[in-house]
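Next up is a structure, given as structure tokens.
With one protein chain held back, the other chains of the complex are shown just where they sit.
The block that comes next holds subunit A.
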Amino acid sequence: MGDEHQLAISTRGLRKTYRTRQGRSVGVQGLDLDVPVGGVHGFLGPNGSGKTTTIRMLLGLIRPDSGSAQIFGHEVPRDLPAVIDRVGAIVESPKFYPAFSGRRNLELLATGIGAPRTEVDRVLAEVGLTERAKDKFRGYSLGMKQRLAIAATLLKDPDLLIFDEPTNGLDPAGIKEIRSTMRSLADRGKTVLVSSHILGEVEQVADTVSIVSRGTLVAQGRVADLIGASTQSVRLCITDTSAATFALVEAGYAVRDDAGVLVVDGVAESSHVTRVLADRGLYLSELVPVRADLESVFLELTGDDGPGASHEIAFAGAGARQPGDQGGEAA
């Protein structure tokens, strides 16, 4: 029992299929998800992998076909009323009453949950929406809608925040802001579950991640551990590529030629690469370490068996990488 309370979210064999015209489509297929208490937890997967479906089931918006889920040790959706005050969530795009102002929307929610009106001003200020609070929700930009949604979740001062693709459609400044919001929430001891199909967005802020593909969990753990399991690569610019390739292969490296640039995989120490080449009288004009990151792990795990969805994965925050640098090929 005590062990279970270490988990903010835990699901076992969670399964959901949707009835469609073509028959049944699988949303989530036997998902076992564990989200520890505290910190930011990334919930990653390509489009259509079942992230939103999972979140909806956790919040009791849709019913699972089978399996079980717990939030802070409470069976959901059965005991959801007991924990709902500790959970704030944004599912997909924020949906409020379009004809009401942002403030009116929050005031209605505050009335509904019995939170004092003063809280409304506080959360509006917290997300920087005070000035536009009187405008109709309908007239908000995407970023303002997201902020209002975050403000709404803060009305409850929850212990667990669930953000489903919170940076969808935001500009870089907005993305950065949301990231720092998530970080500061986690630093205040709250648990943040953030789903995304954009890896770079989550990688920088997440402490732990779960990766799903086609409705099942493919990896779960600390970011550092997942990266550790992956290999590191460097890119070399050198005049005599064939001699360099020969030398490196002889030294035990896997080498690829990427449009005149050599990509060396399985590198533990880049200085060793330099030395191997120098020993043969070969000198580098440039050596760029390819940041080994979650992305390669992600693509490795979701790329091949994804339902043709891997190409939809975007690389936000991947400024350090060059085009054509497909981590997947390193595998």
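One rule holds in what follows: contacts are C-beta pairs under 8 Å (C-beta built on N, C-alpha and C of every residue); 3 or more make two chains touch, one makes a residue touch a chain; residues count from 1.
One rule holds in what follows: contacts and distances are computed from a predicted model.
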item	value
Protein name as given in UniProt for the chain not displayed, "TIM-barrel fold metal-dependent hydrolase", "ABC-2 type transport system permease protein", "Fe-S cluster assembly protein SufB" or "Aldehyde oxidase"	"ABC-2 type transport system permease protein"
Of A:12, A:104 or A:222, the one touching the omitted chain in the full complex	A:104
Among A:69, A:84 or A:219, the residue in touch with the chain that has been omitted	A:84
Residue, one of A:14, A:44 or A:62, that touches the chain absent here	A:62
Residues of subunit A in contact with the chain not shown	56, 59-63, 77, 80-81, 84, 87-89, 91, 94-100, 104, 107-109, 111-114, 149, 152, 156
